[in-house]
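Following: one structure in structure tokens, then a few remarks.
Of the protein chains in this complex, one is absent; all others appear in place.
Entry: subunit A
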Amino acid sequence: MIGAGIVGASCAYALMRAGVRATVVDRGGVASGTTGAGEGNILVSDKEPGPELELALRSGELWRELDEECGGFEWEPKGGLVVAETPEVLDALTAFAENQRRHPGPAGVVASVVPATSLRDFEPHLADGLAGGVHYPQDAQVQPMLAAARLLKASGARLVRTAVERFLVAGDRVAGVRTGQGDLYADAVVNAAGTWAGSFPQAPLPIRPRKGFILVTQPFAVPPVRHKVYTAAYVTNVASDAEGLETSGVIESTRAGTVLIGASRQRVGYDTAIDYRVLAKLARQAVALFPVLADRQVMRAYAGLRPYSPDHLPVIGPDHRLRNLFHACGHEGAGIGLAPATAEMITAQITGGSPRVDPAPFAPGRFA
């Protein structure tokens, strides 16, 4: 397993449950990449009907199970609230939710339209003048670093802290990896290297970084935000292909009492430098949604890199060039949410089981 982020840890855990022993290799250690720079979102609300939504719905079920089996990572089924600034946007949100609910499958999306007059029943501190919103009770949150660490620990997998230099290839199959600490041989290799997953020259993938910032406020005794609250612009930004900076208000609290403020999207390579203008935009959007935050202090900020693929779908499944190599990467900003179902899919593919969710749309060969 290359990568000790949430995807690698989830895969190691699912494989252990299937009787497969894994060794996890990561140059930075557990949760040192994108997993350690996110909010821990488990969302269905922002997903259009289609394969990703299906994966998200299955993941939501699995996260609930993982909390019971393993736990210790602050799983909170807090629900999401998408708010609309204008009646037109509310109409669009309502239509989006309507479409999601029609999505076929065993478990559907639960969503209910919240009129302007009821918004404060959900979020007492929301600003005046919003047109309404849609409530998604299935949205949840975990502390992503703890989740990765707990799952990895529970998997019993050995963690080797070193960089993977390349695959060890014998004929048309991968036999292991060459690392900074020597060669590791395995029956299968899973590439869960997140933002760097595309950069193995023997099996390249079109995965690129999409930078995002998060602001963290001072801790509150009772945080003023109960759900994951975001504006409709977030949904369009997530699906967008724009090169430039996009921001949308995304606000939620954590178990530690802080409020996390996102979200920005920028394609600027692997640069994680702080840009105060972007942070200022995030602050403006947060205060616009929750005026009560205006006089509260920001303590820190961090940048993370979302690994995205050209069609914004994760890349899951056997490599189309080398046998015994599997990819589990490209989850963009949804890696925490999608990790358990990804792990379930990879485990089925490695052990010859039948996947619960159709893996075809995620096949790595689709870019070939």
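Assume contacts are C-beta pairs under 8 Å (C-beta built on N, C-alpha and C of every residue); 3 or more make two chains touch, one makes a residue touch a chain; residues count from 1.
By definition in this document, contacts and distances are computed from a predicted model.
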Requested in this report: Leaving aside the chains on screen, match the unshown one to its UniProt name from "FAD-dependent oxidoreductase", "Iron chelate uptake ABC transporter family permease subunit", "Formate dehydrogenase subunit beta" or "Phosphonate C-P lyase system protein PhnL".
Outcome: "FAD-dependent oxidoreductase"
Report summary line: Sole touch to the unshown chain from A:86, A:181, A:218 or A:240: residue A:218
Report summary line: Among the options A:25, A:43, A:114 or A:279, the absent chain makes contact with A:279
Requested in this report: Check the options A:1, A:140 or A:159 and report the residue that touches the missing chain.
Outcome: A:159
Report summary line: Given A:92, A:127, A:186 or A:301, the correct residue touching the omitted chain is A:301
Requested in this report: Could you please point out the subunit A residues that touch the chain left off the display?
Outcome: 4, 29-32, 36, 145-146, 149-150, 152-153, 159, 161, 215-219, 256, 258, 261, 274, 276-277, 279-281, 283-284, 286-287, 293-302
